[in-house]
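The structure under discussion is supplied below as structure tokens; questions concerning it will follow.
Missing here: one protein chain of the complex. Every other protein chain is in place.
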Amino acid sequence: MEQQQLDQIEEAKKISNATKRAISEPLEQMLFEPINVLDHGFIRVVDYMGNDSSIVQAARVSYGAGTKQVNDDQSLINYLMRNDHTSPFEMCEIKLHVKLPIFVARQWIRHRTASVNEYSSRYSILKNEFYLPKLENICEQSQNNKQGRGNAIQEEFASRIFEILKSDSIRAFNNYQLMLNVDIDNNPIDVSRPGVARELARIELPLNTYTEWYWKIDLHNLLHFLKLRSSDHAQFEIREYANVLLDILQKWVPATYNAFMKYKINSKTMSNTAVEVIRKLLKNEPVTFTESGLSKGEWNTLMTDLDLKEKLV
Amino acid sequence: MEQQQLDQIEEAKKISNATKRAISEPLEQMLFEPINVLDHGFIRVVDYMGNDSSIVQAARVSYGAGTKQVNDDQSLINYLMRNDHTSPFEMCEIKLHVKLPIFVARQWIRHRTASVNEYSSRYSILKNEFYLPKLENICEQSQNNKQGRGNAIQEEFASRIFEILKSDSIRAFNNYQLMLNVDIDNNPIDVSRPGVARELARIELPLNTYTEWYWKIDLHNLLHFLKLRSSDHAQFEIREYANVLLDILQKWVPATYNAFMKYKINSKTMSNTAVEVIRKLLKNEPVTFTESGLSKGEWNTLMTDLDLKEKLV
Amino acid sequence: MEQQQLDQIEEAKKISNATKRAISEPLEQMLFEPINVLDHGFIRVVDYMGNDSSIVQAARVSYGAGTKQVNDDQSLINYLMRNDHTSPFEMCEIKLHVKLPIFVARQWIRHRTASVNEYSSRYSILKNEFYLPKLENICEQSQNNKQGRGNAIQEEFASRIFEILKSDSIRAFNNYQLMLNVDIDNNPIDVSRPGVARELARIELPLNTYTEWYWKIDLHNLLHFLKLRSSDHAQFEIREYANVLLDILQKWVPATYNAFMKYKINSKTMSNTAVEVIRKLLKNEPVTFTESGLSKGEWNTLMTDLDLKEKLV
Partner (left out) sequence: MEQQQLDQIEEAKKISNATKRAISEPLEQMLFEPINVLDHGFIRVVDYMGNDSSIVQAARVSYGAGTKQVNDDQSLINYLMRNDHTSPFEMCEIKLHVKLPIFVARQWIRHRTASVNEYSSRYSILKNEFYLPKLENICEQSQNNKQGRGNAIQEEFASRIFEILKSDSIRAFNNYQLMLNVDIDNNPIDVSRPGVARELARIELPLNTYTEWYWKIDLHNLLHFLKLRSSDHAQFEIREYANVLLDILQKWVPATYNAFMKYKINSKTMSNTAVEVIRKLLKNEPVTFTESGLSKGEWNTLMTDLDLKEKLV
């Protein structure tokens, strides 16, 4: 972040307004402050609406006297989470300023129920910032996961790849400036000719270029985002952002965070066929993979979940 | 509203939290306070996020240096509104508690990009409250507007209609209680038998019964709601709510309100055929309805807009 | 349905167009035909787009060569369903004409990701049709489910309730016509005076009045609707519609139906705490409710799922 922006953030953090609205004290503490992600990225919370009590309040409107029996907020939030009563979670909202590589932004934006204002490279000139992975994150293609990463690659080849990414990024940015006809201070290189339109020059830049956006989402849809993007099926780089968001979530709405981890992140969903296998195991009836009706992937997942690794096939 | 709720609101209004977030001072003043609508309805603001400056901030992220030429917030917001750059308006959010007749709720909920938690008549017993129109609002079917109201009906017949609505509402509520087997204090009428399930008993109630909900929407979608529901094509009763919302809008985001009134509410959209008619009129070329290429409705709308009532056909 | 409409449907069913698009033969067979629901309601399929193979096709675009290992359509669809790869299911669409009581319509419309054109009682006069439950469906309030129905009520009281609903529905419709000043053939009752505006007269009608709409939704969102509305937590009357939709689903996209029943309807989701209980049971370690960390509701649900009813508390 540039010094000018950091100074503005310091100024903004000194402000204290009086409000009758619900607040989250831990989120107020971290408001505006950038949290670093990857080599040049960040997430910072710029605004929010509501807290755990807003969810409880909305649930009580819907369920009225029916919720009086659930006598504390954590229990009610657990109940809502467990039973997929999702609408009260829509009553909270958060707005973030995020800096992220374009290939991460392309995955992120697939979540449609959110609002976005992205830095426009049609209006403005992009900065000379590119994501370069750490050597230990340069991994080979996974053998058993068509979309994922496997082991770290041997260091010599990893270093070579790092150098390629770095030098091609630099070359692309230099050529971007040449097309725009601007130097590092955005002054014309050659005053005798115009620059190419910004919207065109940018097509030269690689997918590891950083962009920025304001992103606003309600809590229900944020949880859905986190469920998918904190999973080990998600790409490492977007998981790094998801992990920071999980920390923010825990500070903002701790009861929701607890319920989410328990019933959504660390839960297992089992088909009726899988449950039937468990029932037989509990009755000490013989069960084999071939007779189970499960696919090999399902069987192995179930045995792993049940801590019965000796039964893996 | 019940005294208990009003007391809670008085308590809530005394709270003052410190926040670093953007606030709207006029909205803080009215927070939690119910504004009466129709005979038993209300709207009250229970939370909000952002103000006019949040829109400007989001726009500057998108348009960067490109917006520096627009040197004040009102001008930038005018520009965004005029050119349908809608995404910065999504960066503000408002949450309302609304009490409204069911037939109004049915129109309201057609706006899908919003979050709702409605009082559930499956969980809880509805109150004895019904919308009864004032005599001057009991109007005849409009002759030229298939979906609208025309002149007020003669008072004698209007009174009769009022009495029908009133007595049928009372009868329905009494029968609702009889089915539920509860009296006015929700005690059993006849302890020897159970009550009918609440989800079933409620089907007896008429569409003028009041319901309540928490409703949360972003500013862009609120403007779209207001464009449609403050129009004279909207039903009188929902327009009463839209008018209160317009007042809230003006307090919350005054620059947005100004731009909205100028470019969306009080603007006219004209087909190229209509614009061609204006061009001819300005050149003093003869233009008649039959040669204009406009439908009768379009011609008359145009002549009214242009203050040329002598040309109505 | 009126004879005129039925005749039109017979005509429409005779049409045979040539198309290159994917079709579903069983759905073609039932196209346009109303399937009765409740006493006066129906669902009929009026259009659709895609079939099981469209899902597979979309998945193969996304996952390319990565899906070649899954060598049949049912297995691929199972994989997508199990792993919540929901976007390929959005590639199919269905359009229905539904007639349903207003209180059911109010629950139905809470599903926002769909398109609706409802019969407008501002433009047109409603028909004299009301939902009256069968005696066996007039049940008492459930004692352990705050939002549900319990046992059928004793017949004498049920009959009385039926008669109240019936006579109040008739009275409301008669008064509706009186306000509108129209008789059963929609001719004026009293030519010397106007009728009240339709948008106002309708507020007299009860929530068991039937309405109609065209409803269009993609397959992913239809599955979500069915998950919630075919559940025994849903109100009986909307479940009747959901059950018909499940039949339609099975005809339209049989592989998707199979995967949906297996992984979404008949599956169980268990928190990590619940899975830990299962692991201990499998190791014959002692587990009691009090030490389990589960709430009473969770414990009993788990023991029921595991067919260990002797452990219920």
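Here the chain labels run A, B and C in written order, and each chain numbers its own residues starting at 1.
In this section, a contact is a pair of C-beta atoms (placed from the backbone, for glycine too) under 8 Å apart; a residue touches a chain by one contact, two chains touch by 3 or more.
Source: prediction; values computed, not measured.
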item: Where the missing chain makes contact, among the chains that are shown; value: A, B, C
item: Which of A:G50, A:P88 or A:P101 contacts the chain that the document leaves out; value: A:P101
item: Contact partner of the left-out chain, one of A:R122, A:K283 or A:K296; value: A:R122
item: On subunit B, residues whose C-beta touches the chain left out of the figure; value: 63, 66, 69, 75, 78, 82-84, 146-147, 228, 233, 262-263, 266-275, 278-279, 281-283, 295, 298, 305-308
item: Subunit C residues touching the omitted chain (full complex); value: 12-13, 15-23, 28, 31-32, 47-50, 54, 57-59, 61-67, 87-88, 90-91, 93, 95, 97, 115-120, 123-124, 212-214, 216, 218
item: Missing-partner contacts on subunit A, residue numbers; value: 101-103, 105-106, 109-110, 112-113, 116, 120, 122-123, 131, 133, 137-142, 146-150, 153-154, 157, 161, 164-165, 168, 171-172, 175, 178-180, 193-200, 202-209, 235
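In the analysis below, only the chains that are shown with their structure count from here on.
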item: Same-site or different-site touching of subunit A by its copy subunit B, using the half cut; value: same
item: Interchain centroid distance [CA atoms averaged], subunit B/subunit C, Å; value: 29
item: Centre distance in Å when subunit A and subunit B are each reduced to the mean of their C-alpha atoms; value: 36
item: Per-residue multi-chain contacts in subunit C, two or more chains; value: 146-147
